[in-house]
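Reviewing the structure listed below.
All protein chains but one are shown at their positions in the complex.
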Amino acid sequence: MWWVADADDAGGPVTNDAGGPVTNDAGPTPRSTVVVPVEPSPTLRATVSHVAEAAADGEFDAIHFVEIASWRDGDPGSDDRSAEARRVLERVSAWAEADLDDADGDTGDDVTVVSALIGADEYLFGPEDYVEVLAEYAGEHGADTVVLDPEYTPVGNTTLLQPLEFALSNTSLSVRTAPVGRPTRPERLRSEATGVRFAAMFGLSLAFYFVLGDPLYWFDWVTGVATATIVSITLSRISFDADPAIPRTPQRLVRGAIYVPVLLYEIVVANLVVARVILDPRLPIDPTLNRVRVIVGSGLPLMTLANSITLTPGTLTVRARDSDLYVHSLLPWAREGLFDGSLERWTRFVYYGRSAARLPTPRERDDHAILQGPDATEELPIAAADGGATGDDAGPEAAADAESGTGDEGVTDA
Amino acid sequence: MTLVDATVVAGYTVGDFLLLAAAGFVVLAIGMLYRAVKGPTMQDRVLAVNVLGTNTVVILAILAAALSEPTFLDIALVYALLNFLMAIAISKFTVERGGVL
Amino acid sequence: MIETLGTLGTVRVGLIVAFTLLGLFFSFVSMVGVLRLPDVYSRAHTASQADTLGAGFGLAAVALAVGWEGAGFKSVLLLFFIFVTNPTAAHAISRAAFEEGIVPWTEGDDRR
Partner (left out) sequence: MTGTSLLAAAAGNLLPTVTPAAPVPAQVTAVEGSLLAFVVLTALATALARDVLAAVIVFGAYSLGMAALYTFYRAPDVALTEAAISAGVTTVLLLLTLAKTTRIDHDVAFESVNVPAVGAVGLLFGGLLLTMGDVPAVGSPDAPVWSNPDVTQWYLSESYAQTGVDNTVMAVLAAFRGFDTFGEAVVVFAGGIAALIVLHREVFA
């Protein structure tokens, strides 16, 4: 998908690889300045190569790599994050320089590579805020093109790409996504290795070892320490998203302990309802697939919520994509309960405290949809939208837009 | 005397009762086997085996209590973890054809 | 013989019996669900939920019978594992089904 820069006739002279006359059918391409928002991602390297190649081919004469800060200067830990962001920018610039040097042709030499960390003076909330910051930067530096990394995820694990592209389309900037193959397999879930995480993992696995073994026997100490070391070396990098911190982690544990009886009660009550339905000879079920957008953050909170939803009968998390949960419900009753969002509220309570629990329910936020049956409000996206196996007779990929699919014509049948 | 030897009703002890319950769980497992064999999709089979595994864990735990051999709980523990691993491995396998292995 | 156990022991025996029966009941529900429900998604409901609860009750009975001084804590550990791993496994399985393109059964579908 080659996008050609907006007809900007003021483009300078263009030379191609050999420095000879331009032979491109499309005619001379105006050279322009490109802005590339970066963030560590599996496809970042390939995106950088793509931009560098395009520049070496004479499309751009300046590349601006920007990292948009999702934090604000002065926040606790913001210095570390800024430093980390600058490291990423340095690395990206080095890659780009190397690619430009490698590229044949002499245009690579006069391409300027600039990197910047922007947006750290205010909090950014949605894609619009990101785009605003980006457009402002582009305006200041005379850039008219934005190249996006297909895996660009500025906030945690939430993909912002589509909303970002949409918001960018409202600006005068030209946008394209680097034609970079997404990895078929997700990269290994690895976070940074820190001493705290290592110690936490070590302590946990040693404690588990001694639960099964005998802490008073010296030999168990030897084997336990050895085992815990192996476990924490191999797993400490994938087991924690963030360092366990002193006020937060115990607080979460305590609030989690409050949540457990609530969850157990919910499980038992709902199990009885479902047991009645299953044992009913008529089997009065009405299963549908639903989509709920939840606001709990990614990682552990999302897993907790998805597992809680699965544990409470009548609802089953089929798939979690970004903050969208695809939930299969057995009964309308369970579906309504899901949209009322009490579990979501509890999860927020466990992880972020009482004040965070008071957000509107998915129903009030209108962040829900039924994907099947007569009440369907959205089409059923089937399989393969993001690198899964390909469905055989899948309907239109990814539900178009929520407004269009009203009736049940959207239901694909296999 | 331990709790397991206490009489529940008509001369049957708690141990006897637990053994009968274990037999009940096995009978349920046999029922579930139908789904594991019948399918029709691979996921149905994996699901059935996962449920069977959970049942086996309970059976092992009940045997540990009924036979007064608490060490049997270790086997149940190993099994609970392996069972999870098996379900994840097979369901990943059916989608990615060994991509995870 | 129950008299020699005292009130606490009697309550404990009663709880063991009750929990075991509840566990059997919910496992039975899970079996019926796995056998009767129409597609893999709805079967996954009972597999993850009714069965988890059944196993939970069964293991609670075992914990009571073995006692803390025995290895009851292992039983509690088992309970914890099952409550964490079972829904995750059910999610993995149903997700695999979804990615293979199996469309959930709805009213009127003749698959059974």
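Should a chain be cited, it is by its letter among A, B and C, assigned in written order, with residues numbered from 1 in that chain.
In the analysis below, a residue touches a chain if its C-beta (ideal position, glycine included) is under 8 Å from a C-beta of that chain, and two chains touch if they have at least 3 such contacts.
All of these numbers come straight from a predicted model, not from anything done at the bench.
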- Item | Among shown chains, those touching the left-out chain | B
- Task: Identify the residues of chain B touching the omitted chain, counting contacts across the whole complex.
- Result: 12, 16, 19-20, 22-23, 26-27, 29-30, 33, 36-39, 42, 45-46, 48-49, 52-53, 56, 59-60, 63-64, 67, 69, 71-72, 74-75, 78-79, 82-83, 85-86, 89-90, 93-94, 97-98, 101
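Going forward, only the chains that are shown with their structure count from here on.
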- Which chains, taken as a pair, are joined by the highest number of C-beta contacts? B-C
- Looking at C-alpha means, what's the farthest chain from chain C? A
- Rounded to the nearest Å, the gap between Cα centres of chain B and chain C is 10
- Message: Give the residues of chain B touching no fewer than two other chains, as numbers and ranges.
- Response: 74, 77, 95
- Query: Where does chain C touch two or more other chains at once, residue-wise?
  - Reply: 44, 52, 74, 77, 86, 88, 90, 94-95, 97, 99-100, 102
- Message: Under the stated contact criterion, what part of chain C meets chain B in this complex?
- Response: 1-2, 4-5, 9, 12-13, 16-17, 20-21, 23-24, 27-28, 30-31, 34-35, 40, 43-44, 47, 51-52, 54-55, 58-59, 61-62, 65-67, 70-71, 74-75, 77-78, 81-82, 85-86, 88-90, 92-97, 99-100, 102
- Note on the structure: Per the touch rule above, chain B residues touching chain C in the complex are 1, 3-8, 14, 17-18, 21, 24-25, 28, 31-32, 34-35, 41, 43-44, 46-48, 50-51, 54-55, 57-58, 61-62, 64-66, 70-71, 73-74, 76-77, 80-81, 83-84, 87-88, 91-92, 94-95
- Item | Residues of chain A touching chain C in the complex | 211-212, 267-268, 270-271, 274-275, 278-279, 283, 285-289, 303, 306-307, 310-319, 326, 328, 330, 372-373, 380, 382-384, 388-394, 411-414
